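To start, the structure itself, in structure tokens.
Excluded from the complex is one protein chain; the other protein chains are retained at their positions.
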Amino acid sequence: MQILQVGVLGGSGFTGLELLRCLRGHPGVRVVFATARQPDAVGTRRFPGPWCTSEESLAYSVDWVFSCLPHGESARWVTAWADRGVRVIDLSGDFRFPTPELYTAWYGIPHPCPERLAEAVLVLPEWNAEAARDRRIMANPGCYPTAVWLAVLPAVRRGLVDTRMIIIDAKSGVTGAGRPPTERTHFVNVQENFTVYSAGRRHRHVGEIEYYLETWTRTPSRILFTAGLLPVRRGLMVTVYAALRGGATARTVWSCLVEAYAGRPFVRVRPLGEVPTLHDVVGTNRCDVGVVEADEAGWVVLVAALDNLLKGAGGQAVQTMNLWMGWDETLGLPVEGGDA
Amino acid sequence: MQILQVGVLGGSGFTGLELLRCLRGHPGVRVVFATARQPDAVGTRRFPGPWCTSEESLAYSVDWVFSCLPHGESARWVTAWADRGVRVIDLSGDFRFPTPELYTAWYGIPHPCPERLAEAVLVLPEWNAEAARDRRIMANPGCYPTAVWLAVLPAVRRGLVDTRMIIIDAKSGVTGAGRPPTERTHFVNVQENFTVYSAGRRHRHVGEIEYYLETWTRTPSRILFTAGLLPVRRGLMVTVYAALRGGATARTVWSCLVEAYAGRPFVRVRPLGEVPTLHDVVGTNRCDVGVVEADEAGWVVLVAALDNLLKGAGGQAVQTMNLWMGWDETLGLPVEGGDA
Amino acid sequence: MQILQVGVLGGSGFTGLELLRCLRGHPGVRVVFATARQPDAVGTRRFPGPWCTSEESLAYSVDWVFSCLPHGESARWVTAWADRGVRVIDLSGDFRFPTPELYTAWYGIPHPCPERLAEAVLVLPEWNAEAARDRRIMANPGCYPTAVWLAVLPAVRRGLVDTRMIIIDAKSGVTGAGRPPTERTHFVNVQENFTVYSAGRRHRHVGEIEYYLETWTRTPSRILFTAGLLPVRRGLMVTVYAALRGGATARTVWSCLVEAYAGRPFVRVRPLGEVPTLHDVVGTNRCDVGVVEADEAGWVVLVAALDNLLKGAGGQAVQTMNLWMGWDETLGLPVEGGDA
Partner (left out) sequence: MQILQVGVLGGSGFTGLELLRCLRGHPGVRVVFATARQPDAVGTRRFPGPWCTSEESLAYSVDWVFSCLPHGESARWVTAWADRGVRVIDLSGDFRFPTPELYTAWYGIPHPCPERLAEAVLVLPEWNAEAARDRRIMANPGCYPTAVWLAVLPAVRRGLVDTRMIIIDAKSGVTGAGRPPTERTHFVNVQENFTVYSAGRRHRHVGEIEYYLETWTRTPSRILFTAGLLPVRRGLMVTVYAALRGGATARTVWSCLVEAYAGRPFVRVRPLGEVPTLHDVVGTNRCDVGVVEADEAGWVVLVAALDNLLKGAGGQAVQTMNLWMGWDETLGLPVEGGDA
């Protein structure tokens, strides 16, 4: 097996740390460098080094680069590495939209290098892995979009649900709020609390979810999206409410999901009527999906859960690389997990 | 001030314990007895005694009785006390529905005393306190219906939202799951987890919410309702998604709420666009309500939070008594609370 | 009842907020001002205002001032108010030691106004409340010393335990670590963790505990003291291990505690062999103490628990004021609490 030389930009945040954990356990990869403003004890435990700045990292020679830098900052280094002929997976939001207008509409800033957007493609491994074939820059989707798309795409593509209004009630653990200490992540403010931090159509992921739902299924789509902060460290759940169309039932939707994900190691469709919990998926790279019947009301409820740092971020990036390389999709990635 | 002599049936569950706490601090009330299969240390700390069985309690003479017994068991004792000319507030589900058919449809068992249903009335203090005037038996609403109704009733009554499909995503703390230890309440299963335990149209509160929404506003109503278990001890939140009607906007809905609850001590409408957290309400008898704009999508998002043991149970029962007695609504009830 | 006009310096930290909560519910007190660099939403909910800087506060006229400012900064304002003839309770460490040498030894900085130390007295309400009679400046003890002293002073005074080596294993909730967000208080670092943050003889409270143990009982004392961070918001527990002396047994020690605290509302000695939990005391101003037998080994184990923000800080300050004023010791202070 060829050993891929890889570098990690922004290795000291929660996403970077988790990505480094996956890469360290990956038999086909050698991590050549990781960057951080200043790597701390946790970082060096995950990756002994060398650690350097993003600037300094350019001196190394690698085959792949993963960027866990913040949006706005990421694009610059992603393109610098792409210019060296290196394949880059960007976990930030910088290359998720195809146009600078969309980027600015949702991120509130001008895109750092609008002329490069055309080189990139957003990859959801279960959906369009092959689109990455000939691209230098691959964008990893956001954690919420990943869960929502995996839950609804099969049914939307088949016209089973009405996309004119899909309601999404999402909840995530505190690692989703980032590693720098803030008032919002102070233990005393999180413990014994639940906080809706974004509702309606304010969250950046609204744009991302709608854009690809429309693009991939050619169906005009509109969503409401609420995101809440759970007093847990890891894990993310989305509950999706959609009106049924054209005689579809919960069972039709469920069968469609079962079929869509047959043979996929990282999406597990639960028996009809059963929904996943965070414990089911935390510590794994899986997204578990459940379908609940509400046929009498003409709607269906879908519940998807994943680990926001694995399938929602670092794990999915490794999965994307595995597929691109033609390797076993699960290399370096936990399929079974956690519980207590 | 007249001192009311009261008794508490089922005083050793979470609801009973919290009710006893409120009653102990209430200047107009003396607790004459509490019942429990066997009162434990926590119970006797809340209420020194006498503790007895429900059977034995009938030997006491009181003015009011509160029942925190489980549904199915409660009705028998509620009617026994009503027959003695005592006013009874039933916190169980036994007297929430007006017909035995509805009761059986949602609780799955025959009603223990169907002929007595006509004597009872369900009281939501902010909505129909006067309906209790001449009734012996008052039913306290469920915790979820309380939050949902307080959030949506004003707008529904004014025809601002479409009741043909209202989506409700609800979350509650573990005290909502009861005091007897079960696998579901084991610390190891709850900590670092979030569990959807009822979705679609399965939860008993679906029937309760729809029935009174229709009855009180004469508007056919249908909901989807998901309930999840949060890894917290107390607190409940509902996020309600409703389509706007007849030119209404989030601001219209918000103004309508502000007006409806002007002067009410236990409902606080947050500034438009702001939503409550559990910390805002835990330890108080308040329900805080927030309105989020999604006008461009033609929908509105409402968020309501309350303490499931206070405004969602024992506190609301005391509030109902206060109003019936013509006392200050807040006697014995915390208006401000908690945080850390 | 005379209404005391009081001011609070440093009202926006956890201690200040809790003190403001006690003072607001106190029938003999009116809060005239509170200071904060910038008061936030939580602060204004606890105290509507006026909020000002410590500098600006000097324009107000009050009878008592409480300082919750950090040590090093507190002394300056404490003395400024004492100079105005106002009685001041300092909750910081600035006036706990009688000499600048001791202060510097444990706080690592020169004392801001060494010449004023002689005016102050440290007050443990159950022990030396009368010592405060004629003092302008009263120091509130630290949270750990309060628990340790309440547990061991009666036995030490009576010579029942050997003070040449007392082992103290202490644990506290995250409010003890302060309100500004730090890596140490980040939810992700606290949840599912337990951290010993000070062991041996490094913690500042070692000096405080030993000094007054010696001074008050005229017995040379030496301790080991370990402090750990619990993944809870509030509550503190100390487990104290001491060798028995002169034929004493756990029962002798226990009787001595029972006698010492007879009639004291805020210290509850548990039955011999039973120890308190955090739930027993959080939300109250009590310190509960338990004694465990290990007579065969010639040692005794004492366990004391309190709410670090009440009996360990703001509550004890109010208790001190109550006693000084000749009021009921419990005014404005919760005797019973919490559980779920």
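Lettered A, B and C in written order, each chain numbered from 1.
Keep in mind that, in the parts below, a residue touches a chain if its C-beta (ideal position, glycine included) is under 8 Å from a C-beta of that chain, and two chains touch if they have at least 3 such contacts.
Quick caveat: nothing in here was measured; it's all calculated off a predicted structure.
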Can you tell me which of A:His186, A:Arg201 or A:Arg233 touches the chain that was removed from the display?
A:Arg233
Contacting the left-out chain in the complete assembly, out of B:Arg45, B:Arg179, B:Arg202 or B:Arg251
B:Arg179
Taking the entire complex into account, which one of C:Phe14, C:Phe33, C:Tyr103 or C:Tyr241 touches the absent chain?
C:Tyr241
From B:Glu126, B:Glu192, B:Asp280 or B:Asp307, residue that would touch the chain that is not displayed
B:Glu192
Among A:Phe14, A:Phe33 or A:Phe66, single out the residue that touches the unshown chain.
A:Phe14
Where the missing chain touches chain C, by residue:
165, 167, 169, 171, 173, 188-189, 191-196, 199-201, 222, 224, 226, 228, 230-235, 237, 239, 241, 243, 275, 277-279, 282, 292-294, 296-299, 301, 303, 340
Hidden partner interface residues of chain A, rising order
14, 17, 42, 45, 175, 191-192, 233-234, 309, 336, 339-340
Kindly note down the residues of chain B that lie in touch with the hidden chain.
14, 174-175, 179, 181-183, 185-188, 190-192, 231-233
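Just so we're on the same page, only the chains that are shown with their structure count from here on.
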Same or different contact residues where chain B meets its copy chain A, judged by the half mark
same
The distance between the C-alpha centres of chain A and chain B, rounded to whole Å, is 39
In whole angstrom, how far does the Cα centroid of chain A sit from the Cα centroid of chain C?
48
What are the residue numbers in chain B that touch two or more other chains?
191-192, 233-234, 340
